[in-house]
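Notes follow the structure.
The complex appears here without one of its protein chains, the remainder shown in place.
Chain IDs A and B follow the sequence of writing; residue 1 opens each chain.
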Amino acid sequence: MAKSIRERLSGNEAVATALKQINPDVIGAYPITPSTEVVHYFAQYVADGQVDTEFVAVESEHSAMSVCIGAAAAGARTGTVTSACGLALMWELLYVASGHRLPMTLNVINRALSGPININNDHSDSMGARDSGWIQLYSENNQEAYDNNFMALRIAEHKDVLLPAMVCQDGFITSHAIENIELLEDADIRKFIGEYKPERHLIDGKPLSVGPYDTVQFYFEHQYQRAQAMIKSKAVVKQIFKEFGDLTGRKYDLIEEYKMEDAERAIVVLNSSAGTAKVVCDQLRAKGEKVGVLKIRLFRPFPAEEIAKALSHVKAVAVMDKADSFSAVGGPVFADVRSACYELANRPLMVNYIYGLGGRDVPVENFFKVYEDLNEVIKNGKTGNIYRHVGVRGV
Amino acid sequence: MSSMLEIRWHGRGGQGAKTASLLLADAAFDSGKFVQGFPEYGPERMGAPITAYNRISDERSPLHSNIYEPDYVVVVDVTLLDAVSVTSGLKKEGAIIINTNKSPEELKPKLEGYTGRVYTIDASSIAEEVLGNRSLSNTSMLGAVVAVSKCIPEGKFMEDVKTSLNHKFATKPQVIEKNMTAIERGMKEVKSA
Partner (left out) sequence: MIYVKDANNNYNWDEVSPGGNITEGGTSLQINTGDWRIYIPKFFESECIQCMLCFPVCADSAIPVNKDGKREDFDFKHCKGCGVCYKVCPKIDKAITWEQEDK
């Protein structure tokens, strides 16, 4: 087992530390709240000679992602950090990065998208980017954000995957909160991430064109390839999670099943509020109530089978969405979880809650209410309104 | 989680309530605890009321919400008593610690019937005398909080906070001793009703 270093860091410090230890070849970045600190810290590492990274201070996030794409095509280990509108400005390039099968990591410090303008946390930024062909990992706390960075890099660079990966964590709630964390030693990280040796890249001395026009005759085949890579990546994620667990003792899986074995009511949630939901779950369990929490760690590719299996014995499920898709029938996590359960012989009753938008605090009361509502759903034997909100005034 | 201590800080932008909460988190961490230190973020500007939080426990707390029923409340700026409901949710077996030159008895009428312990500390005057600036009250407040809450053994705390300050003020070593004095005075001079 690798040696562990006891520390206390904010989520942003944890990401900056992980990036320092990875020592990427190229970082192109533009600061935006609440991810700005990571860029500050990293620029300082560069100035102090603590990393060998070529740091490109660009004029926008569009350029930041373009730098990463160029660097990755040239065989560099690369990545960036952003939030909210910064991610939105990267939009077209996100598809370019994954479409050209360029591995890199992007830390998304989740923040609400304007408008009206808001700088606080929700998931409308990364949830909007869920269909851009990127691997998406979500982090409950600073520890997971730190650990996910190393695993994301390995997943992205794996020859069966070759897709860029996002590591998401909640802006301010975890990014600016100091918490205990166990760090790894540089040597163990070097060993775990190894050297990046892409099969081909732009400056390997042989002719190569990246990003040619893809005609009608070939585009569809390339999209099928990308979809196949996403399908294959699930096994790779599992393998790399296991390797990391063997190294650190921190066992991760695609989903985390918290007291789910005999649960009759379950909450499905991702990122920081999963912790708060677990506290509520514990308190209800202490009163003998059969409740559980299913935390999604990997959102892309979507672990549909695992989620369906975990929910197969549950009577009623509440899926929490910290982003609205404005489909008028529920949020993005709900749509996927509900669809995943369609094949189940005994489908649980399932409702959706939009919660915590724009930094609205998510106290334990939100989850007590949701568990209580699920009792009502079970008693009635039907869901009633599936598209619900918790924590918004007047509802 | 029964051993968890929750602290809520009230200050105004620029007074260092956030820094104090992070210093406390640092010191508690150094004494072997699990900590959380986080501010409530908004459009911050100098003088606007701000809130910061600490959770200190023997096991990792997975809670990621603000603190609504704190064990202790720390008020860095006494004028907030007229602007914010600082005792909201404060446990009656807990305590409130206020930066003021007034006595606890004088302030009680402003505490919306709070029946728990009330402590005062003239941290701004200590800051002026020791650090030459009334607005640098956060270190003596930190001392007062540790003395009242006993969240860290005092001797251990003095050792650990020195380490933290050495780290934080590596480029300004002249302020370290002064801040240590401010912390010590905060611990000694805090008084209850």
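Heads up, the rule we're going with is that a residue touches a chain if its C-beta (ideal position, glycine included) is under 8 Å from a C-beta of that chain, and two chains touch if they have at least 3 such contacts.
Model, not experiment: these values are computed from the prediction.
K.L.:
Which displayed chains make contact with the chain that has been left out?
P.N.:
It touches the following shown chains in the full complex: A.
K.L.:
Hey, which of A:R101, A:H176 or A:K234 is the one touching the hidden chain?
P.N.:
The missing chain is touched by A:R101.
K.L.:
Out of A:V210, A:L344 or A:I378, point to the residue that touches the absent chain in the complete complex.
P.N.:
Answering carefully, the residue with contact to the hidden chain is A:V210.
K.L.:
Using the definition of touch stated at the top, determine which of A:L162, A:A263, A:V337 or A:I354 touches the missing chain.
P.N.:
Final answer for the missing-chain contact: A:L162.
K.L.:
Mind pulling the chain A residues that touch the left-out chain?
P.N.:
99-102, 162, 200, 206-212, 214, 217-218, 221-222, 224-225, 228
Note that only the chains that are shown with their structure count from here on.
K.L.:
Rounded to the nearest whole Å, what is the centre-to-centre distance of chain A and chain B, using the mean of the C-alpha atoms as each centre?
P.N.:
One centre to the other, that is 35 Å.
K.L.:
So in the complex, the part of chain B that touches chain A is made up of which residues?
P.N.:
1, 22, 25-26, 29, 34-43, 60-66, 68
K.L.:
Along chain A, where are the residues that touch chain B in the complex?
P.N.:
8, 34, 119-120, 140-141, 170, 172-174, 176-180, 272-276, 278-279, 359, 361-364
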